[in-house]
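Data first, discussion second: the structure below is written as structure tokens.
One protein chain is absent from this view; the other protein chains keep their places.
Now for subunit A:
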Amino acid sequence: MFPTNHKTIFVLDHTPYFGISSDFPIDFDVSKSRGAGYVPLPPICKSLWTCSVEASVEYCRIVWDLFPEGKLVRFIVSDAAAHILNTWALAQQNLTHILNGLCLVGPVRRGAGGDVVGLCAAIESLAEASPIQSSRPSTERLFQNRGRIICITSARDDDSIRSLAEIALNTLVQQNKKASAAQPPTTTDASTSTQSLVVHYCHLVIINVTPEKAETRVNNQPLTEMGGGLMGVEVIVCRASTLANLLGKLVLPHYRLAITTVTGIPMKEEQNASSSANYDVEIIHSAEAHAGLRASQTAAEATESVVLRWWTPRGAEGGAGGCNGPLWRVTPADVASRPSACLVNFLLNGRSVTLEVPTRKAGCRSASHVLAAQGGELWIGALGGRTPYEDPPALSEGAGGRVTDYRIKEFGALMQQNKIHPLRGIGSNTRARTKLQRHTTYWPLTISSTLIFNLGSVMEPLTRLVVQESLTEDEVETCRGVLLSLLGMETRHEFPSAQLPANLRGKSSGRREEQWRQVWGELEALVRAHSNSSPHRALLRTLLECRSHNHSNEGESSRATVIRATTDSPLSPVGAGNGNGDVWAPRNALDALLGAPRPPRRPDFAGRLTAGNRIATLYPQMQQDVETQN
């Protein structure tokens, strides 16, 4: 249940020996000599302590970048006493905490003591339950408690290493005895987190660090089992200068990770922004990400870094768009390098990039992985072969595919109006949906199914304003102006289609009266659909006035009422106008929220359907009956 890498403990040797220099000079005056008389800086060497700290911290960085939870690392600094820098608590599992602790420990001081204290403390720490382990109900306490101890020290010879391992094993055995003895009474109140667990397996990695030229009598020792499989001991001898490299390699098998080298990343030069050079960046991620490549790889190749080439994304094509599989977290192997930082920033900005397997064959590319950011973290995903949705059916052959006069431009405008933005606070989604709901209340899909939306500037102020949540007095007035000008056009016996763009004019057929009836009908549907607020209802009354006027014979009296109605104050109470019987509006907030301000539809008169544009006759059967009788 809990793998060995659930718990890792670094034991760092802080004894006086680690204060000595690594004898690996770093020269600061690398490039330009600045003329005569310029005294070069003496090269400096890190101490063994500095080397072991930076290497182990780097190991941690990789672990924590890739596994924000579930993989725990602790630090124990060992000199005369064991300084425990952090606990298993999640709040202490971060680099800042460790670095602060290291500051307090300070550089190596004189004094006695050795790594034994730290190693014993480490084994005791392994017995402490991690937060996840202690959150298990006591009935499920039968999990395997395993862990790894990485001890960075320096021993005289193989014998002292062996005695170190034996001390560790003895401590472990004693520790387990205590823990299992304490087990029976604690089963009753197992909730206490202080209870120590039996350690089922401990992987002890002893890294023997020496300065550059020092002789050592310690030899590498492969993983050997001790104490009947209770402990596995591994000894690695290493120069201080290569310690970081060593731990960088060790972290891979410990957490089943692999390295991908992204090659050929084009980057602008700092000095010379017009040109770009290609860089390589190494990234670390779960070894599973390479599973797809393994088919074409030998075992040796799979453990090596896999080289994949950067495939510059073009537009929306490629990128994470092609990935629909699992994702693994990614962290750069060399976090401080400029190319790494560039790549990380590129991805964090929401761009993604496809990686391809470099092939020698020209013109043949095979995308294999994709890198992208998500949640402020970097991820790698593998691209599969085919997708089940490839070769889709043509949209033009499906439903609605052969309609050619969709109002695409208008819908584009609607999309622009309904663009969403990052806001603060809850309910933003709901507001966006309400707005869309308003904007689409009356929205014919095709050009041929509407007249009013094709009338352009004559109609535009009204169609634009009416979708608003509420209207100001001026806006109602503008809309009234539109209605009145339409009325004027109609009384001048103009065709509404005269306003249409030339290419549409031919299409709208029908007699003039027919067209006007459609215009008024559509307008009514549009305004009625928005009659939620009182200004809207006032507008609707005006519209109904205009319409009723339109359908009655032109008489002075009706004209007068139209004028009165149009000058009606928008603030006048509902029903003040004489068209109040016609105005249908939602009664309560629920109706308004449901956005269903629609007149209940009655099935259309069957006779009209068959009659088409002609006048429908009533009771045709009676006529037939009479004829048959005759």
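Keep this in mind: contacts are C-beta pairs under 8 Å (C-beta built on N, C-alpha and C of every residue); 3 or more make two chains touch, one makes a residue touch a chain; residues count from 1.
Simple rule for what comes next: contacts and distances are computed from a predicted model.
Visitor: Suppose you had to identify the omitted chain by its UniProt name; would it be "Integrator complex subunit 14", "Haloacid dehalogenase-like hydrolase domain-containing protein 2", "Nitrogen permease regulator 2-domain-containing protein" or "DNA-directed RNA polymerase subunit"?
Guide: "Integrator complex subunit 14"
Visitor: Sort through A:Val11, A:Leu355 or A:Ala372 and give me the one touching the missing partner chain.
Guide: Spelled out, the listed residue whose C-beta touches the missing chain is A:Ala372.
Visitor: Which listed residue, A:Cys342, A:Ala432 or A:Leu484, touches the chain dropped from view?
Guide: A:Ala432
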